[in-house]
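In what follows, a structure is listed as structure tokens, so that the remarks can point back to it.
One protein chain omitted, others in place.
Moving on, here comes chain A:
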Amino acid sequence: MSEPLLTLENLSCERDGRTLFSGVHYTCNRGTLLQIVGFNGAGKTTLLHTLAGLLPASSGTVLWRGQPAHRQRQAFYQELLYLGHQVPVKPQLSVRENLLWLGALNPPATEAAIAEALAEVDLAGFEDSPSYALSAGQKRRVLLAQLYLSRATLWILDEPFTAIDKAGVQKLEAAMACHAAKGGVVLFTSHQPLAMAEFSILDLSAYQTPQEFADA
């Protein structure tokens, strides 16, 4: 069980010919709760995209259970839950219908599980409301309900606290801590001060190349 789940080996990324960061080494064991920090434009989202395999790394590799993640895409994606900036909640569909299709892409969700997950994100009773009637925060909550439905091991959350109220942030922090305690891995970005007891921090500012500073 001590085998590291996710390993970043000498990871470098560039965007439009500009090196964002280079030489990132990190090992996530079971139970890692890792906040990725850095100034705006430091490459936090790029790093998360690279980890999820949406972007190729310019050098270095991402290892999942000791094997390169891009060689075992299907196995990796079965254990990955990625929530990005964008909110894939279709306005014409009801809350329940949105969760059903999102859930069907991964191990399928049951009606009971959906009701339970919606209760967790304080959307109980909204199952059949059309999603266009929801506020921005409620739409994000629909997305966050996936955290309670998913059976993924690795959670990659890009700014999960955006548009969420204080009570919601507390619940979300609890869910993340609980997932880590159960042996999962949570990677997230956030600019908010967090009340969670234990989490590690990966500061991307430390991996900027010297030329970047010269340019700035």
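Please note the rule applied: a residue touches a chain if its C-beta (ideal position, glycine included) is under 8 Å from a C-beta of that chain, and two chains touch if they have at least 3 such contacts; residues count from 1.
Operating definition for what follows: contacts and distances are computed from a predicted model.
> UniProt names the one chain left off this complex as which of "Molybdopterin-dependent oxidoreductase", "Dipeptide transport system permease protein DppB", "Amidohydrolase family protein" or "Heme exporter protein B"?
The UniProt record for the chain left out of view names it "Heme exporter protein B".
> Which of these, A:79, A:120 or A:173, touches the one chain of the complex that we don't see?
The one listed residue touching the chain not shown is A:79.
> In the complete assembly, which of A:52, A:157, A:172 or A:204 touches the absent chain?
Once the missing chain is taken into account, the touching residue is A:52.
> Go through chain A and note every residue touching the omitted chain.
49, 52-55, 74-75, 77-80, 82, 84-90, 92-93, 97, 100-108, 151-153, 179, 182-184
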